[in-house]
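Only one protein chain is missing from this complex, and each of the others stays in its spot.
Let's look at chain A:
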Amino acid sequence: MNKDILIEIGMEEIPSRFIRDAANLLEKKISEWLSDSRIHFSGTKVFATPRRLAVVVNEVSTKQPDLRSEVKGPSKKIALNEQEEWSKAALGFARSQGVEPSDLFFKELKGIEYVHAVKNEIGIETKSILSDGISKIITSMVYPKNMRWGKHDLKYVRPIRWLVALYDEVIIPLEITGVHSGRTSRGHRFLGKEVDIQHPSTYVSQLKESFVFVDIEERKQLIHNQINTLAKDKNWVVSIKDDLLEEVLFLVEYPTALYGSFQSEFLEIPQEVLITSMREHQRYFPVFDHESNLLPHFITVRNGDKKSLDVVARGNEKVLKARLADARFFYQEDQNLPIDKALAKLEKIVYHEELGTVGDKVRRIRTISDQIAKFLSVDEKVQRQVTRASMICKFDLVTQMVYEFPELQGVMGEDYALKAGEDPVVSSAISQHYQPRFSGDSSPESIVGAIVSIADKLDSIVGCFSIGIVPTGSQDPYALRRSAAGIVQIVLDQKLNVNLTDLFDICFAVYEESNLLKTEMDDLREKCFDFFSLRVKNVLTDMNIRYDVIDAVMATNINDISSVVRRGKAVMQFVEQSDVKITLESFNRVNNLASKAENKKIEEAYFEENVEHDLYQKWNQLHSSFTKKLETSLELEALEMLKQLQIPITSFFDKVMVMSENENLRRNRLALLANISEDITKIADFQKIVI
């Protein structure tokens, strides 16, 4: 007969951002432990609220299955003495396995006979290992941040205050940090009471009676529906952001959505500020009208029922009003700060001790931006916009609003710059130069924003690498990986005609000039190159390109990022064709021998066989159009042209002995192959493709 297990770890409020992962870990740990203990079960389900992590395991067998196993002992030679009786070694083996010597038998293994014993292990009862196993599961949970409390040594996410551990209706005894397990769970902090759980199967319903929705998805759906119902009633549009919903989900046990309002005069503050204040600081859901205009209302989710909802709403309104009054004050004050004065203040903010102030960084960004603009031959107007945008891209860092709302850097800059009469393209580049702000964000829309963004990110990467700050493992305090990925994305999205080494060299020159190059330049170039290679690889992986294809196209050249990506896509499409195997094999044969070529000089006079002529003719015919296809970024078509060489290549190898003893013939054949190989490897190193 099978039984169910319930474990509930009751804690003081767990940080909401840790809860989902912790719940999943609990489920994984108990599943793995049961499997490792050879105890069958039909399934698991996790539950989590701010005050508890819980898991129910269904239909757990009451014992391990018996285990019959054959155990190998000493070889026959050792197991029998001269009188053909059991030797001491054999008797010892029997004893150690708990069997009678008469039960031993021989079995052959690789031609040698060994003594064997059959061991029958009786499966142990599940309940005999539950206390120990579950204690270990609970205490070995891993959380991102841990603490101690009272007099206890255990480090845990928050203090453990109660433990429920049931095996059907029977308590599994445990004790952790002085807390003894039982069947008593706790309901909602204010609405519920203590609940004696009768059986794992009644866990969810009993807690619901005490105002706790322990089922994560049920609670999430409830919040979602309440918000939508409220919005619909009021004829509002509400965009429920996933990360906010997730946070709210793990801040409440019994959700009740409500709404509040603020004075419409605050709407004169930029929307981003209002939204950030509501979302990030207060965990409110902002609401809009059908034309996407922000409305002076918000929706929040209370951890409780409908009692005194008006009091809760008024309290929240009061808090928001104070925040918005502050924001409005900052907004007005900031507009009195001229951009030049703000820029002067940047000279006082240290970016990094060895890399100078933010003012220094801005000057570097400006030079790098100018050089990139020049390299890309943008027109004069854009060049001027790039110069101005790069000069003022960081000025808003010293405004009060950005001090209060750091996530609004750039956004405020754009707003203030426009108000100060800057060119709209320049203004919006201030905001755009932070893009992409996170993985999945869009890259800058304008070429001006794109150039300044690359310059800023490149400066961070090269600067940090130069003084030895290189991301390792989870350590990347300056978000250099994201910066590099951002540059890759911008180059691709803007289809910029610039190679990585061009960018590096522009930046290195600036660093050399300011005496900031602390690492030898070739070494630095190599490190940067490797760092960017990994980002390019990620981009290709995200495009669902096979790993071997990625290796193949990256082996050729990654300097031109756009080309790598185009070649990656082309080769991927190419190798997915059904008849490609024979083509790839022919390419590989060409490449293998091409490496032996001393030069690429072909002399038709030395062609002996027709197949040599044929191959040469065919290649000669398509070579120039192949090159043209590549130049016009039509890699797949170029590849298809190369495919036409497959038949002449195969015939060539069938008929011709390349490594002829005649030096002239040999040299000529190798030269032909080297020329073809050169074309092939312009696209990829096909030897890396797994056929």
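Rule of thumb we're sticking to: contacts are C-beta pairs under 8 Å (C-beta built on N, C-alpha and C of every residue); 3 or more make two chains touch, one makes a residue touch a chain; residues count from 1.
Note that in this section contacts and distances are computed from a predicted model.
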Among "NADH-quinone oxidoreductase subunit M", "ABC transporter permease", "Kinase A inhibitor" or "Glycine--tRNA ligase alpha subunit", find the name that the UniProt record gives to the complex chain excluded from display.
-> "Glycine--tRNA ligase alpha subunit"
Hidden partner chain, touching residue among A:R95, A:K119, A:R148 or A:K341 = A:R148
Missing-chain contact among A:R302, A:H433 or A:R567 belongs to A:R302
Contact residue for the chain not shown (choose from A:A322, A:A344, A:L534 or A:I691) | A:A322
Over the whole complex, note the residues of chain A touching the chain we left out.
-> 12-13, 15-17, 50, 145, 147-151, 158-159, 161, 178, 189-191, 251-252, 282, 300, 302-304, 307-308, 311-312, 314-316, 318-322, 325-326, 348-350, 353
